[in-house]
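Okay, here's the structure, questions in a sec.
With one protein chain withheld, the remaining protein chains of the complex are depicted in position.
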Amino acid sequence: MSRRKRQKRRTPPGAPPGTLVADPSAPKPVISVMAYGGDGCSEEVIRDVNDVRGYLPRWPVTWINVDGLGDVQTISQLADVLGLHRLAVEDTVNTHQRAKVEHYPNHLFMVAHMATCNEHLETEQVSLFLGKSFVVTFQAGQPGDPFNPVRERIRHAVGGIRQSGADHLAYCLIDAVIDGYFPVLETIGERLEELEDEIIGHPTGRTSARIHEIKRNLMTLRRTVWPLREAMNSLMRDPNPLVSDETRLFLRDCYDHTVRVIDFIETYRELGSDLMDLYLSRVSQRMTEVMKVLTIIATIFIPLTFISSIYGMNFHTDRSPWNMPELTWYLGYPLALGLMAMMALGMLYYFRRKGWLGSPDESPRPPTPPDQGGKPFDPTDTQGR
Amino acid sequence: MSRRKRQKRRTPPGAPPGTLVADPSAPKPVISVMAYGGDGCSEEVIRDVNDVRGYLPRWPVTWINVDGLGDVQTISQLADVLGLHRLAVEDTVNTHQRAKVEHYPNHLFMVAHMATCNEHLETEQVSLFLGKSFVVTFQAGQPGDPFNPVRERIRHAVGGIRQSGADHLAYCLIDAVIDGYFPVLETIGERLEELEDEIIGHPTGRTSARIHEIKRNLMTLRRTVWPLREAMNSLMRDPNPLVSDETRLFLRDCYDHTVRVIDFIETYRELGSDLMDLYLSRVSQRMTEVMKVLTIIATIFIPLTFISSIYGMNFHTDRSPWNMPELTWYLGYPLALGLMAMMALGMLYYFRRKGWLGSPDESPRPPTPPDQGGKPFDPTDTQGR
Amino acid sequence: MSRRKRQKRRTPPGAPPGTLVADPSAPKPVISVMAYGGDGCSEEVIRDVNDVRGYLPRWPVTWINVDGLGDVQTISQLADVLGLHRLAVEDTVNTHQRAKVEHYPNHLFMVAHMATCNEHLETEQVSLFLGKSFVVTFQAGQPGDPFNPVRERIRHAVGGIRQSGADHLAYCLIDAVIDGYFPVLETIGERLEELEDEIIGHPTGRTSARIHEIKRNLMTLRRTVWPLREAMNSLMRDPNPLVSDETRLFLRDCYDHTVRVIDFIETYRELGSDLMDLYLSRVSQRMTEVMKVLTIIATIFIPLTFISSIYGMNFHTDRSPWNMPELTWYLGYPLALGLMAMMALGMLYYFRRKGWLGSPDESPRPPTPPDQGGKPFDPTDTQGR
Amino acid sequence: MSRRKRQKRRTPPGAPPGTLVADPSAPKPVISVMAYGGDGCSEEVIRDVNDVRGYLPRWPVTWINVDGLGDVQTISQLADVLGLHRLAVEDTVNTHQRAKVEHYPNHLFMVAHMATCNEHLETEQVSLFLGKSFVVTFQAGQPGDPFNPVRERIRHAVGGIRQSGADHLAYCLIDAVIDGYFPVLETIGERLEELEDEIIGHPTGRTSARIHEIKRNLMTLRRTVWPLREAMNSLMRDPNPLVSDETRLFLRDCYDHTVRVIDFIETYRELGSDLMDLYLSRVSQRMTEVMKVLTIIATIFIPLTFISSIYGMNFHTDRSPWNMPELTWYLGYPLALGLMAMMALGMLYYFRRKGWLGSPDESPRPPTPPDQGGKPFDPTDTQGR
Partner (left out) sequence: MSRRKRQKRRTPPGAPPGTLVADPSAPKPVISVMAYGGDGCSEEVIRDVNDVRGYLPRWPVTWINVDGLGDVQTISQLADVLGLHRLAVEDTVNTHQRAKVEHYPNHLFMVAHMATCNEHLETEQVSLFLGKSFVVTFQAGQPGDPFNPVRERIRHAVGGIRQSGADHLAYCLIDAVIDGYFPVLETIGERLEELEDEIIGHPTGRTSARIHEIKRNLMTLRRTVWPLREAMNSLMRDPNPLVSDETRLFLRDCYDHTVRVIDFIETYRELGSDLMDLYLSRVSQRMTEVMKVLTIIATIFIPLTFISSIYGMNFHTDRSPWNMPELTWYLGYPLALGLMAMMALGMLYYFRRKGWLGSPDESPRPPTPPDQGGKPFDPTDTQGR
């Protein structure tokens, strides 16, 4: 059961601060620039970092998106062009940061994570710099780009986005990242429901491992989203001239979504723990049932076998009238069988009184389907935003 | 075990803020207007949203109740007529919000949830706008309207409600929503008591699933009510010219009820966990009892069967005096039976000394009924408000 | 297992605030007045509420105690006479409030609960109004009055109570209510000790239900006392002209007692959970022991029975020299017995090596009595106040 | 299993505040006075409380230590002589207080507990009054006095203690009390290590009761030390003219020790819970192992016995060629034995494939000793202070 080898991209302990260490296996950066204003929109993939200089003064808002972190040289050039702080750039390249917002003299730096859940849960660090007239975003360049809907809105000038400033663009991008958590939570919610049905129906040996995997994923999500909440709160409240009051109003909405995501994660985590308990109780229950079958069969037949083995003994009946005279009785055999039958019936009566027979808890439970259907609101419900 | 398919009403990630997406299967909105003042009361179901304009200046308080969220057009017209903020209206239509209070320039927006528990727990979002002389409420239009008692009080001018302003009406509506939780908690409390009796009496295989379902419901309730508490606190404390000091005094009462609801939910959650523990201990206990029966029967009869099988061996007694001379003894058979009886009695003595016989823990527990009855205060007690 | 039917005294959802709904089965109120000052003391049970008016101006302190809440009319008359707020009076009659302190313009309202634990835990709401020169207390009128010692102190002018004001009387009454928790906690502590001994000694099938009942009672107590702590804190700290600084010093003592009660409740709750764990581990342990006995007996005798059954087979020894020649050997039978004895001894040796024999853990534990005695301080110790 | 009867020393509910109730079985107080200054030191055991008056004006610091609380008369005389507040004195005599610091007009009152753990954990209340030039300490007078090292330091003028004021003496005494927790924690730590070894090695039936006892002791310690932390914090921070700034610096050290004690208690509590889990998992594991042995033996021999019992049937072979012709075959017996051997081998192969044979988890674990030794830092390590 081999797992993917993790790349060791960590800066070595004791390295000077601001050291940039690129992951050699990471894809090379692709820099795309999107600049727009009330009267137009320009889009280009650039090769030379210095081309950025041409955009900044010309357009009200310039959005530079860097996809792939495999070339430290390019990234530090870009940082120089835009005046980004070296500590922030280091955090961009070493993609294992907690979500956070940091206020630097002439820009604002934010780290968040986006999550996707196709077959497995994957998270990817997104770094965002907000300047007076620019936004820079860095992604690790893996498949799936959450920013496409925002690009479309800029291209088609939907919802007044072109009239708004760079802070509004930053809000839109953060909002897209956070909204990306909801489909992930829906997938997890569905898996939890499947597991719940499986446990109540036919728990197997793999069920516990599956519950464990979901709990593990939720742990990862939690570690990702909790600091994001703090970051959003700080972004919404801390005074910063780069963020206008109107954008703060929108960020409040964004913060609400983060809180909802956390609500779901916490509810699912509890649900996961409850499912593990339920699983354990079901396994115990099944064990008891297995033991009951064994006990019923064994305690009925073992005494019977004992009786029949007595009459299988070879004492010489001709030597003594005390030696197994039953063997020579006219009704010896029917009486022996009758004795056995009575013992068996006595046992059965005892088990029935104990309630061990009939096992009603394994019946197909006809009233359940309506009982489970029609549940119009449940903790695994994540629609809406 | 199919569950109700959940409607996917969530705004897609990356959509512009304020996008209204209606659930096509939701019922069409029915708008009823109730306007009143010290000297009268008028009630009408309107078709055209613009009819609302006629009420606002004429009556001290106008209450517009919208039942059903299936038509985005109508709702956004109404929002335009009353000047409601588009972010708040979006939250009204996407009915998966956390309870909250938001202060907008000329109105106050509140989201809460009401709960009903007939066969299953159901929750429904209620949105409320409080303006200077109006209150607007939005419900999803499902059966059951918690506002009827308030309507009756307005119609019959009970308790001075007609002399009070829109903020008092808002308080009455919120109070009705919160008080609706108490019957739900009573139902859950009764189910927990039934389960407790069942576990102590005759736990079955479905008991654990039923405990799990209640815990799940309590999780849902908890996720619904915790933010409501914060919202009530904010409503009660944050300064807002729309809420008078006298209404704040009433809201304190309302806040107290929310806290009581949370107290019950938390107590029930703990009780649910304790019941799961109790169930597990009962299952273990029963298993031990099953095993004891098996062990007693098997350890008594297996050695006896061994002895009788020895005398069932066919060694030729005529070849040697050493070959099973017992078979030819005058008292061979009675001695063999006596040996077996002694072994059985020895075993029984051993089990009695171990305390495995008599199983006093399954006796019908005569002292219990007085012990359980007469419990005058218990955590499953939710009356009063 | 029928439980006492709970009275439905709850105000229906949507009722106007301040609605008084009496429990028809509640006892009728008995109003006793006790008025005192530095120079005397007068005591009377009054029939007409208006008699109260005579006391107020004449005595420095008038204490009106209402026992029984069955007559709404009387109670609301009394409230009118003394100017008590209708919301507070509603909370007095609907006896399912959380403990709290509310400051009204000319009086202070407090709700607390007293607990008694004879056979079962019972709690009863006590409401207290403190005015400038009067104290009003409301009890549900069930047996047991915690205020008797205070009455005695007033009658015999013990400890300077007659020289102090109404706030000191209120303190004395609250103190009596809180001190009433200690005997209850002592009872629970003793039951926990009994259970601990029972679990270590001879756990039965009812043990888990008894632990569960204690945990349930502690849950009730906890829900009762936690808000009391907040209330005491608010009473002690919030400025109010009705409470003098000297009384605040005494209230600090009172608050300390509440904190101690909570300490005990939390410790007992943990102890209850630990006992459940201990019980489960003991049940597992006993199960293992039962299984060991079964395994030892069965694994010794089943192979032996197999051997003897082999020589019980009826192959015709006269047809072939290969057909069970052992049966005709001179020492066949002794050799067969010897083989069986060797197998049994081998098994016993194996079990001894595994440590399954001798079971030292069930020995009567002679060193334990000194080990348990002499424990001079333990978490179930609640003396002192 | 009788426990020591606890003395009921609690003041009855409803008693007036400041009531002193002595425990009749408590030892009579022994009052020793130690007075010192830069130029000398005087030590005496006094009989008459009024002798104290002679010391106070003569010496810079007078330390009065009262050992035994059995005589209320003496204690209240002493309180009068020194002007101690009656509420504080009540808390001194009723030795079941939480640790606390109370500021009275002309003295400071502190309650703490010292712990000793010889065979059992014992805690004893220590009360301390700090005045301008005196310190009074009250102990219950049980064996073991933590203050002896401080006495020695005063006698031999070690570490400048004679030059410091009463507040420094109070610090030294509190420090001695707190440092007394470390040996107790070391003892508990050692017991936890022993238990850990026992559980991994040979868990017995008493192991769970021993873990439970340690958890109980830790609960007691916790309830004792948590309020002590708050008290130390208040002592260190709250302004009080009786405590100099230099002493506060030392008290910070003292506070640090309290925090370390709490750290250890919490770690040990968790370790205790983990050990209970480990114990349960070991018991489960052993049970599985026991069951495996039973299953292997029974499933091998039960089918074999069945086969041999078939050939023990007495069908008359002479009546029909179909009646057990095997019995008359030339190789009937060897073939039957061969069939049995094959079945047994098949079973063994099945068990080996399942991994039930060989049980490597019970091997003597040779790599473990180096694995456990040399653990240079572990949570049960409490040295240093």
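Note that the chains are named A, B, C and D in the order they appear, and that numbering of residues resets to 1 at the start of each chain.
Keep in mind that, in the parts below, a residue touches a chain if its C-beta (ideal position, glycine included) is under 8 Å from a C-beta of that chain, and two chains touch if they have at least 3 such contacts.
In this text the structure is predicted, and so the values were computed from the model without any measurement.
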Contact set (omitted chain vs shown chains) is A, D
Just name the one of D:Q97, D:S309 or D:T328 that touches the chain not displayed here.
D:S309
Interface residues of chain A (partner: the chain not displayed):
1-4, 6-19, 87, 94-98, 100, 102, 119-124, 142, 202, 204-206, 208-209, 212, 215-216, 219-220, 223, 276, 279-280, 283-284, 286-287, 290-291, 293-294, 297-298, 301-302, 304-305, 308-309, 311-314, 317, 324, 326-334, 336-337
Contacts from chain D to the absent chain lie at residues 146-150, 152-153, 158-161, 172, 175-176, 179-180, 182-183, 193, 196-197, 200-201, 249-250, 252-253, 256, 259-260, 263, 267, 270-271, 274-275, 277-278, 280-282, 284-285, 287-289, 291-292, 294-295, 298-299, 302-303, 305-306, 309-310, 312-316, 319-320, 322-324, 355-356, 359-362, 365, 368-379, 381-385
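As a convention for this text, only the chains that are shown with their structure count from here on.
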Would you pick out the chains that touch chain A and also touch chain B?
none
How would the chain C/chain D interface be labelled, same or different, where same requires over half of its residue numbers to be shared?
different
Taking each chain's centre as its mean C-alpha position, how far apart are chain A and chain D in Å?
40
Would you pick out the residues of chain B that each touch at least 2 other chains?
280, 284, 287, 291, 294, 298, 302, 305, 309, 312-314, 324
Listing of all chain pairs that touch each other, if any do:
A-B, B-C, C-D
